[in-house]
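Heads up, one of the protein chains got dropped from this complex, but the rest are sitting where they should.
A and B label the chains in the order they appear, each numbered from 1.
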Amino acid sequence: MRPSVRIALAGLVLIALAVAVGPLLLGVDALEQDLPAKLAPPFWMEGALAGHPLGTDQLGRDLLARVLVGGRTSLLVGFAASTLACAVGIVVGLLSGYLGGWIDRLIMGLGDLWIAFPFLVLAIATIGVVGSSTPILVTLLTLAGWVTSARVTRTIVKQVRGEDYVAASVGAGAGHLSVLTRHLLPAVASANLVMWTFVVGTMVLVEGGLSFLGLGVRPPAPSWGTILSDGRELLETAWWIPLWPGLALTLTVLLVNLLGDGLRDALDVRMDDHA
Amino acid sequence: MLEVQDLVVTAGGVRIVDGVSFEVRPGEVLGMVGESGSGKTMTMLAVAGLLSGPARVAGGTAVLDGTELTEARLERLRGRRIGFVFQDPATSLNPLMRVGTQISEVLRIHGVSRGEARRRAAELLEQVGLGPERAGRYPHELSGGQRQRIVIAMAIALRPSLLIADEPTTALDVTVQEQVMQVLRTAQRETGAATVLVSHDLGLVAEAAHRIAVMYAGRLVETGTVEEVLGAPRHPYSAALMRSRPRVGTGRGPLPVIPGYPPAPRSRPPGCAFHPRCPVALDRCAKETPPLVGGVACWAVQDG
Partner (left out) sequence: MAEPLLRVTNLRKSYGALHAVDGVTFEVDRGETLAIVGESGCGKSTLARCVARLTQPTGGSVRLDGVELAPLSRRRLRPLRSRFQLVFQDPSTSLNPRWTVGEIVREPLRLQGVRGDVPGLLAEVGLDPGLADRHPHQLSGGQRQRVGIARALALSPDLLVLDEPVTALDVSVQAQIINLLLRLQEERGLGYLFISHDLAVVSAVAHRVAVMHAGRLVETGPAEQVLGRPSHDYTRALVAAVPGT
């Protein structure tokens, strides 16, 4: 395994562990307000408070606890949405590319329309009507993200479907399902795996953006986006409030992209050997 | 006149072309034959300075009319002094440009005026057997054979002294092949260019070449006139290759085959690379690489 892939994987596992068990070990309630302790700076600054190493927000809530707990929502939404988006994209792309003809044109036409439709309007409208929750966010982000994966999958399927080894398989009696699962699905897997890593990064960012706009999870439950948003007006006096979720968000996206780059290179090399 | 001395091409530490020497006189056609992986195409790409990827020239010289072909000089000489015809005419032509423009473009790059270039392009079209009305066509409006004629016109536009044709008719149909070879031969005669015809097709080379160079596993194993090499091959590999070739009219039945497969560049056997497949191999063949002496690189021939 390449060093970059190893570093990225290790970093992501660490982040996942931190947000999963970190809050339990810390034993601090991310929602507990402590107004006398409000706007405490991080540990290296004058006026820092013991027990709040990263400082507190305007309601005196511990920022370390909030960033860790907030990471649960952000990562859950990001990973779930990207996984679902790729899964939906693979199924749609496989069918579209394999069936071809008017079904293909219809599906890809809808995909183009879908991409042209402003996602934010959809998000605002939906959340305005049914309110926001983690499942709603995941659904919205999945709907926004499937088209890319579907397009890539379809392109590969169109090419592989014409290969002689698929013809040989049909000639030996393979049915549609066998061709799809044995030949086509494995052929699109590596490209989608790489794409998934990039979509994860985007999804974590978009969740942050939605929360920042007040369309994310309901307060007081934190996510990286809501903490960023909370700290927005206090940027000049309490810059550390947006700093921590911002850093966590940036680091996660960087690591995921590093993983994607590494995987792409690794899988590319393997495909070169075939040529 | 092209003189190649001890040419060595390596890729990733592997010697793909391993000390190849030959010469081609003006007006002469050298047929370079060999199987895939024998290094025949690599040799000519190296001479023309067109190696790509990890492959590079690691030794030897190529001299064209007294001028050594160095990386820096080749930049100027390609197109002007060296013309190319590659296997697939579809990839040699710009799909977005009219073919007449592509021919005159070659002339324009080398300083010919616009009007003169257009006039010459019409002449060249005529020369390769296409009417001047084809000048306005795009490559996709022409057949494979017509496209290859355009490529030939571009290759001879500046009357090069060296013409390299690498499998020029492999992608074409049999009946078209013959016509394109005719055009290529005429063009070659008219320009008087020293010509290297790289091909896997012994029949084609027999008809078009004056001399033949047979390559195996990165080395020249036999050279000579067409009559010598095809009529009475001396190297066991050339001899076996001639015998294993199917021919029209020999009738149905098994062919004499060379056992085994040509070795990959990184797993070439020591000594003479052909010895594991050779019916007359001596002990010596597994240890020492035979030099090319009197047109054949074989211990069994030289010692016998």
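FYI, a contact is a pair of C-beta atoms (placed from the backbone, for glycine too) under 8 Å apart; a residue touches a chain by one contact, two chains touch by 3 or more.
Computed from a predicted structure; not experimentally measured.
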Which displayed chains the hidden chain touches across the whole complex: A, B
Chain not shown: contacting residue from B:66, B:111, B:131 or B:251: B:251
Sole residue of B:89, B:262 or B:290 that reaches the chain not shown, by the stated touch rule: B:262
Interface with the unshown chain - residue positions in subunit B: 35-36, 173-178, 181, 200-207, 240-241, 244-258, 261-262, 264
On subunit A, residues whose C-beta touches the chain left out of the figure: 163-165, 167-175, 178, 182-183, 186-187, 271, 273-275
